[in-house]
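The complex appears here minus one protein chain, its other protein chains still in place.
This part shows subunit A:
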Amino acid sequence: MTENQQPSAPAADPDSASASQAAINTEIAAIAEGYDPDTAPETQPRLDYAPYRSSLLRHPTKALQHADPETIELYTPVFGQRDIGAAESDLTIQASGQPVGERIVVTGRVLDGDGRPVRHQLVEIWQANAAGRYIHLRDQHPAPIDPNFTGVGRTITDGDGRYTFTTIKPGPYPWKNHHNAWRPAHIHFSLFGTDFTQRLVTQMYFPGDPLFALDPIYQSILDPVARDRLVATYNHDVTQHEWATGYNWDIVLTGGHPTPMEEN
């Protein structure tokens, strides 16, 4: 640490795990208390959210600078079938055997702020296995690796902006933000819109998770209605007979809104 660190900030060591869940809950409640949804709804997470200890030294302290999107920012990278493999949207068939856990289908549409489908764009997901373990060397918590599950998927949205993944419901897992910290079960999503400013990485959660109130990453979105947008909906019409339970999750990308340019 150097003299740049704010002396008033809580311990910044992400591995310190020193605070109790009760102390984190108190911090979360105090910030929520100060939030007034009527003045300016906060639909994005606060970058500076002390209950999430890793944010302390990693949030910008200066206001974002307004810029008009120029040239390359007006267009997303352009994705297509060349970017993905044929079987990458089914995370249950990437190995020789079936992964352990509850097989699920997650489907939804990617839309822009005007409700237009985001067509033919890359959607990437990654997640823990049913036991809450990532295939990642730095994830060393004592839950089993599933040799038949890597937890990585990709697809391209169709002409209606729809994506579909078949996967395994991830388990919750411990992390070192504070003592006895557990993340709600979630799937990481990476999305691109039709211009660079729409880039989004987020997490999809499952309905009714008892860990929501205890999780500083989920709670960093102060507006409860906005926060709920990260929770998928169970849908029995997506559920498949003797095969998989089904969830719907739609995603809305917004960024800058440049005047439409002449297409080359």
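Definition applied: a residue touches a chain if its C-beta (ideal position, glycine included) is under 8 Å from a C-beta of that chain, and two chains touch if they have at least 3 such contacts; residues count from 1.
One rule holds in what follows: contacts and distances are computed from a predicted model.
Asks: One chain of this complex is missing from the view, so tell me which of "Bicyclomycin resistance protein", "Thiamine pyrophosphate-dependent enzyme", "Protocatechuate 3,4-dioxygenase alpha subunit" or "glutamate synthase (NADPH)" is its UniProt name.
Replies: Its UniProt record gives the name "Protocatechuate 3,4-dioxygenase alpha subunit".
Asks: Just one of A:24, A:111 or A:181 touches the chain that is missing; which is it?
Replies: Counting the whole complex, the residue in contact with the absent chain is A:111.
Asks: Considering the complete complex, identify which of A:21, A:107 or A:150 is in touch with the unshown chain.
Replies: A:150
Asks: Could you tell which one of A:162, A:179 or A:199 touches the chain left off the display?
Replies: Once the missing chain is taken into account, the touching residue is A:199.
Asks: With the missing chain put back, which residues of subunit A would touch it? List them for me.
Replies: Touch set of subunit A with respect to the missing chain: 1-2, 4-6, 12, 14, 43-47, 49, 52, 54-62, 64-83, 111-115, 120, 122, 124-126, 128, 134-136, 138-139, 150-152, 188, 190, 196-197, 199-203, 217-218, 220-221, 225-227, 229-230, 251-258, 264.
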